[in-house]
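Quick notes on the structure that follows.
Note that one protein chain of the assembly has been removed; the remaining protein chains are unaltered in position.
In order of appearance the chains are A and B, and numbering begins at 1 in each one.
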């Protein structure tokens, strides 16, 4: 089964995260393939818009594949390599030459929400769910991922999402500016592709310039490499091991601040 | 007929874009005169508040006067000169010493929306319409104008407005933070001048300092002159000529990304 499925309707491409049995949970091959796909589509000048979605109706993506934590992200050193891959893919989404629309149904959580945040626009159904409940796993969002969330919702909402770790609904996501638009569940595809067609009908160079200019005007803190690595220090804590063990064992974690 | 009409009620000045037959479309003399008027009012220490509006009830301003495109903005070189004038006027609005309130009825589109975005506050009626549909004309917003929109609504909403090019209503404008307040259509003047009088009743130096401090704390990207010129590259494209021809001919444009 392909991790990522690309389909095409005239000048609009659809990229689907494709692991619906596991709510499109994100694993290493999926991150790698998603990045490749976006770089390929970005280079295709015939395209006018890219729609990102999850396969099926139950999830955009439900976050990281926890099964991989033991093998691929067991400590800070491993996690930094994995984090580099995630960051590269996020950048490939964010810097796609063509406008990108996240079509969101069901769960848009953790890494799924981060991918959606890298798209230019987000549209979701009324029963969609959002959140980044990584405080229960003993995990932080690194600088690269956090910068994307901050640019979207601002400091107060980003902190609320990360400190509470609560999962919340579509109306609250709209109020928090996580999504541009909420529609009835059975209208998500219709409205997302109407949006994509409006974009595709506009002058293509204008869309690309507007993306570039907006990026150019975004002022960001210059985080040094040594600081960047702090984003992975959590993977060396006892609380990370406790968080993952509790999640796997379906019990409440007991954190010790160590 | 004056392009811009200034009236005065005690210490509150009203500046009206005055071409109601053409929905107050913005042409070169209007941009020039608006800038002059704002610089004059800014220098008048007896003033306490400036209200900007369009003449009549149908529009704040419906955007650029397309008739001028053939003569004043036919290519990038011409457009850069014209863009310099627009930018100077926008700065004169944004840097007005006195608080500025945009009183919005009807269409607030394209350049009209950009002018409103340079005011300190925006109040509109329920049937007002907003948007920047320049992707249909093959036109970009330059760096100066885009910076104002970004400061107001953030990256995700600015991209939505520019990439979709959709025209939308007052409730959505409020949700997008384009306006501070929406009131019933027949209450726009009443509420806008109530706002202006509250401002005028406050300590004037305090208002001026708060504007200066806010400006001083705004962090902006430093765009080099060569980059700035990219904002006018669209005027040398075939798609710009196609977009204007299609608009004039009331047909759907066929863009070629060239």
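Here is the rule we use: a contact is a pair of C-beta atoms (placed from the backbone, for glycine too) under 8 Å apart; a residue touches a chain by one contact, two chains touch by 3 or more.
As the structure is a prediction and not an experimental result, all values here were calculated from the model.
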item	value
Contact residue for the chain not shown (choose from A:139, A:152, A:170 or A:205)	A:139
Contact footprint on chain B, counting only the chain that is left out	45, 99, 120-122, 151-152, 154, 174, 177, 180, 195, 198-199, 201-207, 209-214, 216-219
Where the missing chain touches chain A, by residue	134-143, 146-147, 150, 154-160, 162-166, 175, 219-221, 223, 227, 230-231, 233-234, 237, 239-240, 243, 252-253, 255, 257-258
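What we mean here is this: only the chains that are shown with their structure count from here on.
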item	value
Chain A and chain B: spacing of chain centres that average the CA atoms, whole Å	34
